[in-house]
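Every protein chain but one is kept in place in this view of the complex.
So, chain A:
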Amino acid sequence: MFRFIVRRLLQLIPTLFGLSVLLFIWLHRLPGGPETAILGERGTPQMRAAIRRSLGLDEPILVQYARFLRRMIKLDLGTSTSTKRAVTTEFLERFPGTVELTVMAMVIAIGIGIPLGYLAARRRGRFLDHASVGGSLIGICIPVFFLAYVLKAIFAENLGWFPSSGRQDPTLGATRVTNFFVLDGLMTREWDAAADALWHLVLPAVALASIPLAIIVRITRASVLEVLNEDFVRTAEAKGLTERTVRGRHVLRNSMLPVVTSIGLLTGGLLSGAVLTETVFAYGGIGAFIYEAISQRDYPVLMGFILIIAVVYVLVNLIVDLSYSVIDPRVRVR
């Protein structure tokens, strides 16, 4: 098991190396550059050249790449051209927010999706089944930003049940340790700060959970239906086991494999794709920052972000593979 994890982590190195080459080439072939973003349409060619020189963009591409790699090994992602702060600092501040949001969204999606999909399969063809299948179709179809606006308008602005923006009430003056606000609150025993951060998470997390929820419901339903027809379920029934044992031990566990796969993929997607939701709720995560970085052609930030997302995907897939082997002895790793 341990060797498997190490091996998978070592696989990260060639992955990241290849990715960095691709990214580097791609970014340098793009028309325009940071100087265009900084100067806008005005700037004279001389001014552009001066900026390019100051950013080291006039050197040969291989030199630039070597320098980039050297910094990367030291975990130095460079300085953002738009905020003039270290990219690592920016990420450490913002990424935890997105992680919290993603985790919350996945907790909602899994916590509701698996039971709902399971019940839909059990009551196949009846009201709950039609409702959840239809509902999940709607969930997939509604654009996340639209749902985010609707949730915000109803529950934050009209009813006032939830805060409409931000990650935490700044007047609480909560202590920062990890920048995971909920975690910070728990670690420093500032319970109200933790609760407030959690409260801020609800609406954006619900909006973000809509698509994963819909997908998990459908996959769980399909998978349970398939397993219900398996011979070993009939064997379990033939043994006279209680319905509960049959469902829990024999059906549910066997139907979890495709669900786990999809959870892995969805989580990776959410981490990189929460841009719209974060923008609507002015949530200080990575999404909105990346959006800014793209429009500012902030190369260091984009490079760093894409590399981080790659790492996250590999880690999430590692976790998925490890949970496979917990669920299914046939794919157990040694």
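The rule we apply is simple: contacts are C-beta pairs under 8 Å (C-beta built on N, C-alpha and C of every residue); 3 or more make two chains touch, one makes a residue touch a chain; residues count from 1.
Rule of thumb we're sticking to: contacts and distances are computed from a predicted model.
J.: Per UniProt, what's the omitted chain called: "NADH-quinone oxidoreductase subunit I", "Cytochrome C biogenesis protein", "Peptide/nickel transport system ATP-binding protein" or "GntR family transcriptional regulator"?
T.: "Peptide/nickel transport system ATP-binding protein"
J.: Quick one: which of A:106, A:236 or A:270 touches the chain that's been left out?
T.: A:236
J.: Tell me which of A:11, A:54, A:245 or A:295 is the one touching the absent chain.
T.: Looking across A:11, A:54, A:245 or A:295, the contact with the absent chain belongs to A:245.
J.: Over the whole complex, note the residues of chain A touching the chain we left out.
T.: That gives, for chain A, the contact residues 125, 228-232, 234-243, 245, 249-250, 253-254, 327-330.
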